[in-house]
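Every protein chain but one is kept in place in this view of the complex.
The chains carry the letters A, B and C, assigned in the order they are written, with residues numbered from 1 in each.
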Amino acid sequence: MLLQEGKGQLVGWHDPDENRKWVEANKPRDMTDKTMTAQEAVSKYVTDGSYLAMGGFGHVRVSMVMIYEMIRRRKKNLIMAGKTAVHDIDLLIGGGCVDRVEVAYAFAHELRGLSPGGRRAVESGRVKVVSEISNAGYQWRFLAAQMGLPFIPTRAMLGTDTLEKSSAKVIRDPFSGKPICLLPAAYPDVAVIHVPRCDKFGNCQIDGTMVEDFELARAARRLIISTEEIIPNDEIRSKPWLTKIPYFNVDAVVEQKYGSHPCQMPLEYFFDEEHIGEWLDLSKSDEGNQKYMDKYVYGTEDFADYIKLIGGEKKMKELVDVEHLRRPMTAPWLKNKGGE
Amino acid sequence: MLLQEGKGQLVGWHDPDENRKWVEANKPRDMTDKTMTAQEAVSKYVTDGSYLAMGGFGHVRVSMVMIYEMIRRRKKNLIMAGKTAVHDIDLLIGGGCVDRVEVAYAFAHELRGLSPGGRRAVESGRVKVVSEISNAGYQWRFLAAQMGLPFIPTRAMLGTDTLEKSSAKVIRDPFSGKPICLLPAAYPDVAVIHVPRCDKFGNCQIDGTMVEDFELARAARRLIISTEEIIPNDEIRSKPWLTKIPYFNVDAVVEQKYGSHPCQMPLEYFFDEEHIGEWLDLSKSDEGNQKYMDKYVYGTEDFADYIKLIGGEKKMKELVDVEHLRRPMTAPWLKNKGGE
Amino acid sequence: MADYTTNELLACTAARVLEDRKAVFVGTGLPMIAGLLAQRLHAPNMLIVFEAGGIGPQVPVLPISVGDSRTIYRAIAASSMHEVMSMSQAGYLDFGFLGGAQIDMYGNLNTTVLGPHGSPKVRLPGSGGANDVGSLSHKTILIMRQDKRKFVQKLDFITTPGYLQGGNSRYEAGLPSGSGPFRVISQLAVFDFEPVSKRMRIFSVHPGVDVKTVLENSSFEILVPDEIRITQPPTKDELDMLQKIDPVGMVIAKR
Partner (left out) sequence: MADYTTNELLACTAARVLEDRKAVFVGTGLPMIAGLLAQRLHAPNMLIVFEAGGIGPQVPVLPISVGDSRTIYRAIAASSMHEVMSMSQAGYLDFGFLGGAQIDMYGNLNTTVLGPHGSPKVRLPGSGGANDVGSLSHKTILIMRQDKRKFVQKLDFITTPGYLQGGNSRYEAGLPSGSGPFRVISQLAVFDFEPVSKRMRIFSVHPGVDVKTVLENSSFEILVPDEIRITQPPTKDELDMLQKIDPVGMVIAKR
C-alpha cells in the first residue's frame, strides 16, 4: 500500500503517544499569569537547535519583537518552518540564528522581489534546505499535530519533486483505490504568534484572517504570544466565541505595542515599506547585513528602543493612517515596478 | 496494511473526484438572494430517500422549523445522521420520515431520559440502525468531506464493536507503525443548520459553540439555513472574521424567529421543557405520537402558526427570561429526579 | 443508615478522584456535579471541558445539556467539537467520565444495545462521545450502578474501550499509550485495575458494605487486594456544596 516515500528530512514529527506524554507533563491546565519580557521568553523557551515556527503570513502579523530578541540573544542553529517565512526568516538568517529550513515559501518578499540575504545563504551552503513542501501541506502538518494524529492526508503534492523532497508518504487510499499523500504531523519546539489582544493568561482574540495560526498554536510544544495589548480576563469571558487561542496552549505572553513593525498589523498599522526597503537594500551584502544588525538589533536595547529609532510614535501614526486608508502608501521598490 | 474493515453501511461517501464534479456543477459561486419559505426549501432540497444531517447539538440550536416542515410535507425514507440527534430524529421518526440511521448518539434526551418513540421504532424494526460511530468520529467524517478527502484518521474507536459496526477501516500507520482508524468522508445530501443571523445570500454569523456545524456546512451537498433574523450584507462585510458559514455553501435561507423552539437558541431563548415533556409523555404510545403530530404539526399551517399554538410571544418571552437567568427554569421531568 | 443518598456518595467519591491543575471532560448529570464539587473544594484550578465546545465556563446554574449555553457562560472559549476532541486526542484532557448499561472485568462499556445489534431487545443511545472519551482521555472514571446484570462476563456490544481483552491488548489495538479506565465507582465500592492483567480489583468498599456483597453483585470475578480500604463518606461541607450546585434537584435530592 506504500507507494512512495519523500526523501526530505522529517522535521518536528513525534510519535503521537510520545507527544501526548509530553503535553500531559508540560502544558499548563491552570490559568496562571504568563506575562514576561521578550528577553525572558526567549531565554525560557527558545533553545539553540530548536525547531521554530512563526505565526502570521509573509510580512503580515509577524512577531518582530521576538525575532529581534532572538537575534539579540544570539540564538543558534535553529531549524525554521519556512511556511510563508519571509521577513522573519530573512532577518534570522541575517542574524546567524537559522541554519536549516523546511521550505514551503521562503527567500522572497512577494511583490517586493527576491530576498538577497536568504538566497545568498542557501546558495553558499551556509543555510541548508532540509525538505520541501507546499503551503497547504505545511499548515495541514500543523492540523495533524493539533489533532494528535501521526498524519493527515492531502491530494496535493502528488507526482512532483516537492513531494519527493518532502517528508510525506504516498499510499493507496483504501476507500477510493487512488494514490493519496500523507503529510506527517509537525510539532514545532517553539512557535511565536503575534496577536492584537489577549489576557495575561494567554487567551487570545485575533481579528482578520487566521492564516494557519489556529492550527499552529495548538501544534507547537511551546507557544510564545506577543500582543499589541493585554486586556482583562473579563473581556475574554464576555464573548468566549471570540477566543482563537486558549490559555492552555500558551507558555508566555509578551506585551509589545507595534510589535510587528515593519510588518503589517491588520486593522492597526501598515507595512513600513521604507524600512523593509532599507533591509532589502542592505542585505545585498554581508557588510550591509551587519550594518542593519548593528544599527537596529544589537544597537537597541529592546523593542521600545527600536521603535524610537525607526521614528517613534510619529512614524507609527503615519502607518496607522495608511492602514486606515487615510494616507496613500509609499514604497521605494515601487520605482522599479510597473513597466515590463 | 489494511488491518480491519467495519461492516456498517457506508453512508454518504463519495469518491472525492465525483464530489468535486458535483460541487463544480451545483454549488453557487455568485451571491444571489436565497431567501424562501420553509415549504419551498423542503420541496426544493429535501428528496425522499435523502441522507439528512441536522446542525446544532441535542436540543440546542436545532432547526425545528425545518423539522416540522419536513414532517408536514410527509418526507419519506430519509437516512438520518444520528450525530447527537435527539429531538430532531425523535420527531422525524414519529412523523414517519426516517427509516434508517447511522448512530453516534440517538434515541435519548440527555438528562431527561431515554426516548420512548425512537427506541420503540428501532426495537420493532420499523427503523434500522445501519451503522455505528462515535461523536468525534461523526464530526471528523464531515471534516474529511469539508477537506475534499476520502478519509481522515483518528485514534478513537479502535478495538471496539463501534468500529466493527461502522464504515471505518483500520490500517497500519506508515509513520508510527501503529494501527490507526480511517473515517470515511460523509457528504450529507442535505443539511439544515439554524443560526442567529445571516444575510439574504447565506453568509452566517453564529455566537456560542459551533459544535460540528463548521464542518457540516462545508460537507453537505445541499445546505438549508434557517435563521432567527436576516441582516444586511453590510453587517457581514464590516466584520468578515465573524462569518462562520459563507454564502457559497448555502442553498436556501429561511427566516424564522424562534425557529428552534422547543429547543434552546443559545443567548436568545431557553428550552421549552414543558413542551419537550409533553412530547416525551405522548411519544410513549403510537396513539400519543399521532396526537402530538395532529396537534402541533399537521394541525398548524406553518411555524408561525405553531408558535401561536405553543403560547406565542408571551411564552417565548418567558423562555427568553429563563435563558438570560432572569427567571428559574422549570421542567416536568425534574419531579422524577434527584433521588437514587 | 448513612445520612447521604447514593447519588451524593457517587458525586463526592468521583469528585475526590479529580486533581487540581488538571483538565476534565464532563458530561451532564453526575460527572458535571462531581467536576463542580471538586472545583469548589479541593481543585479550584481544574479546567472543565464540554464536548460541544464549551471550555472553562463559570456555570451559573447546572446545564441540562453538554451543548447548553450554560456551558459557555463566562467561559474562556466557546469552540467546537473538532477543537475539544482534537485536544483530547492530542493529550490535553486528563480525566473523562463514563457510564453504561453493562461493564466487563476489563472496564469495557456497552451503551449501544441489549440483545443482538440487528434485532435489539433494548436500543440504547450508542457511543455519543463515550468511545472518544474512553479512547482518548488519559484516565477515565466510570460511574456504574452495580448488579449482576450490569457487571457482566461478556458485553452484548463493546461501545467504549476499557482494557479490551486485558493485558497489553488496548495498546496493541492502537489506542493511546498509558490511557484507560482509572477507577470504577459503584454504589457499593470503588475499583481500580490490576496493572498487569488489567482486571477489575476492589480499591475501597463504601462504609457499611462488606466485600462479599461487592463480589456477589457481579457476574465476573472481581480481584480482592490483601488490604481492604473503606471509602471516606461524604463530609458535611461536601453535602452542603452539592445542594448549592444542584439547588433544583436535577441529580441531587433536595434536603
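Here is the rule we go by: a residue touches a chain if its C-beta (ideal position, glycine included) is under 8 Å from a C-beta of that chain, and two chains touch if they have at least 3 such contacts.
As the structure is a prediction and not an experimental result, all values here were calculated from the model.
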Please provide the labels of all shown chains that the missing chain touches. A, B
Thinking of the whole complex, not just what is shown, which of A:Asn19, A:Thr84, A:Ser226 or A:Asn249 touches the missing chain? A:Thr84
Among B:Val23, B:Ala304 or B:Val320, choose the residue that contacts the chain missing from this document, as touch is defined above. B:Val23
Cross-chain touch to the chain not pictured, restricted to B:Arg218, B:Lys257, B:His275 or B:Lys315, is B:Arg218
For the chain left off this view, which of A:Val122, A:Cys198, A:Val250 or A:Leu280 is in contact with it? A:Val122
Chain A residues touching the chain left out here are 56-61, 82, 84, 103-108, 110-112, 114, 118-119, 122-123, 125, 129, 132-137, 139-140, 143, 154-162, 165, 170, 178-181, 207-215, 264, 266-267, 271, 273, 323, 325, 328-329, 331, 334, 337-340
Across the whole complex, the chain not displayed is touched by chain B residues 16-17, 19-24, 27-31, 145-149, 201, 203, 218, 236-238, 240-241, 243, 246-248
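The rule we apply is simple: only the chains that are shown with their structure count from here on.
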Pair of chains joined by the greatest number of C-beta pairs in contact: B-C
Identifier of the chain whose CA centre is least distant from the whole-structure CA centre: B
Centroid-based (C-alpha) most distant chain relative to chain C: A
State, to the nearest whole Å, the distance from the C-alpha centre of chain A to the C-alpha centre of chain C. 41
Residue numbers in chain A touching 2 or more other chains? 16-17, 148-149, 241
Multi-chain contacts in chain C: which residues touch at least two other chains? 72, 78-79, 88-89, 136, 176
